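For reference, the structure I am asking about is given below.
Removed: one protein chain of the complex. Kept in place: all other protein chains.
Letters A and B name the chains as they come in the text, with residue numbers starting at 1 for each one.
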Amino acid sequence: MNDTLLDLTGVGLAFAGNRVLQDIDFNVPAGAVVSLIGPNGAGKTSLFNCITGFYKPQTGRITFGGHELLDLKPHLVTKAGIARTFQNLRLFREMTVLENVMSGMHCRTRSGAIAAVLRTPRQRKEEREIEAFSRDCLRFVGVDDDLDREATTLAYGHQRRIEIARALATRPKLLLLDEPAAGLNSGEKEDLIALIARIRDERGISVLLIEHDTGLVMKASERVSVLDHGVMIAEGTAREIQNDPKVIEAYLGQDDAEASLGF
Amino acid sequence: MGTFDIITHQLVNGLVLGSFYALVALGYTMIFGVIKLLNFAHGDLYMVGGFIGFLALSAISSVVGGAWPGIFVAMLFSMIAVGCLGVVIERVAYHPMLAAPRLSILITALAVSLVLQNTVLSLTQGQYTAFRSDLGFGGINLGSLFLTYNQMVLVAAAAVLMIALQVFVTRTQYGRAMRAVAIDKDMCELMGINVPAVIGVTFFVGSALAAAAGTMAGAYYGSIWYFMGFLIGLKAFTAAVIGGIGSIPGAMLGGLALGLLEAFGTQIPGIGSEWKDVFSFAVLILVLVFKPTGLLGQSEQERM
Partner (left out) sequence: MSEQKVFTSRLFGPLSFLFEHRATRWSSIAALILLMAVAPIVFGQYATVILTNALLYVVLALGLNVVVGYAGLLDLGYAAFFAVGAYTVGILTQHFGINFWLTLPIAVCAAALAGVIIGGPTLRLRSDYLAIVTLGFGEIVRLSARNLQITGAASGLSGIEQPWLFGWHIARPIDFYYVFCVLAAIAVIVSIRLANSRLGRAWLYVRHDEDVAEAMGIDRVKVKLAAYIIGAIYGAMAGAFFAVNLGAISPESFSFTQSVLILMAVILGGMGKIPGVILGAFIVILGPELLRDLGSMRLLVFAVGLLLIMLFRPSGIWPGRNAQR
């Protein structure tokens, strides 16, 4: 039905003898919200890092809208249309909210040193565009003021949203969110679910998220994939996953199995 | 001279040079191991060691004589003094900067280096100081090679120091703690190891070794100068990197390797003594670009 936007086949990753990912077959359809869940240490962030080019898998292929991603440096992956947020919130320190988001527009603009020194009309127009679009992204995620405050001094919930705005500023086709709900209260989580839906519906951006909060996963995503010890053990709708015995068993190895399954 | 003679001659030169490089490189590598900082001022501790050794020898030579025994006593004195200086520097200048951005601590280390250099510069008006000793020029003949007693004593002394260090690192509590801190400092703190004390001891030992090299070099070459730490610092850094930064056997190996490389490098037609340093720097850059982990070092951690 939907075209496949991101496609992983047979991806395997190992570090110094440790098999982190084994023979992963996985895809994200265009215009969808997909979640990736699994116990801690399953390899979810490593999968993100493979997609974004920070890790190089030893086996397999990753294609994105026709491009082969495997040999691309991370900044080229972003240019191709994949953006991400980080598990432990990595905003640029000592820089304002607006400046943080403006970083996303770097790969979509071209003015270099000479244009900057000469202040060519095109450079000035580009600077205005950068600021305008960055403000637009911030408005989209609901951050409207304090734009010239240092980003890391704002409330945690705000910072999470700024990170998303920053990723949106790269004009991605696919957005990778790494535990975007961590540390948010229930009201903020509801906002996040709405935001993810708007990202998909209003901006036409597909979303792949890693999450532990199953309630959120169920409400936000159309499809859920489960990773355990580097192996994809199940895939389906949220409802199907909840009742899958393999999934239950994988989580039973964790202390808070029942809690993490959201029963 | 025949080829064989050239080889043996340079072998000896390389060994002597390499001994100095190794002793200084050891301090670099040990300090890097525990606080992950390249102590830019380390070469200047070698220089200060040379000066203190000279002063000590002048003071005591009437009692212990000015030959090797006297020099070793002076050296011991210098090692203790410079060891303490190293600890003071760590406490005052580096410890407060450990949480600051990387650039800050590097510049601080540079500042310490400049303070040391310029203090001695002021005291000596920038002149070379003759390191007077009663070292003779005797030696033995091995074929056409004339091996001086000084050279033998030097290499032997360096070897003794390195063996002592190896024993310290593998057999004593502090030595083992030092290696543990180099592997995972935070874990060591959690396990109750007194990390600041271990760092202090590391600085003491590393600085003392540099001072030993400085005293011996001063005596051997006969003169000391405020700027002599600069070049040896860079060479020793090169040696530490060749051997693999953070690895103690690596520093010893690297020092030797660099000494030999330099000694034989000067024999390559075209590279006279004036290009010797360019040659060493080129080696440094090539190693860092193509094999940054050196011969025995550990590979970089993964990102993210």
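Here, a residue touches a chain if its C-beta (ideal position, glycine included) is under 8 Å from a C-beta of that chain, and two chains touch if they have at least 3 such contacts.
Bear in mind that the values here come from a model prediction, so they are computed numbers and not experimental data.
Asks: Which is it among B:11, B:114 or B:260 that touches the chain not included here?
Replies: B:114
Asks: Looking beyond the chains shown, say which of A:104, A:180 or A:230 touches the absent one.
Replies: Per the contact definition at the top, the residue touching the missing chain is A:104.
Asks: Which positions on subunit B touch the chain that was left off?
Replies: 37-38, 40, 92-93, 96-97, 100, 102-104, 106-108, 110-112, 114-115, 117-119, 121-122, 125-126, 230, 234, 237, 241, 274-275, 277-278, 281-282, 284-285, 288-289, 292, 303-304
Asks: Taking the full complex into account, what residues of subunit A touch the chain not shown?
Replies: Interface with the chain not displayed, on the subunit A side: 52, 54, 73-75, 78-79, 83-84, 86, 90, 92-96, 98-99, 102-104, 106-109, 111-113, 115-117, 119, 123, 126-127, 130-131, 147-150, 153, 166-167, 170.
The rule is simple: only the chains that are shown with their structure count from here on.
Asks: Using mean C-alpha positions as chain centres, tell me how far subunit A is from subunit B in Å, no decimals.
Replies: Between these chains, centre-to-centre, one finds 49 Å.
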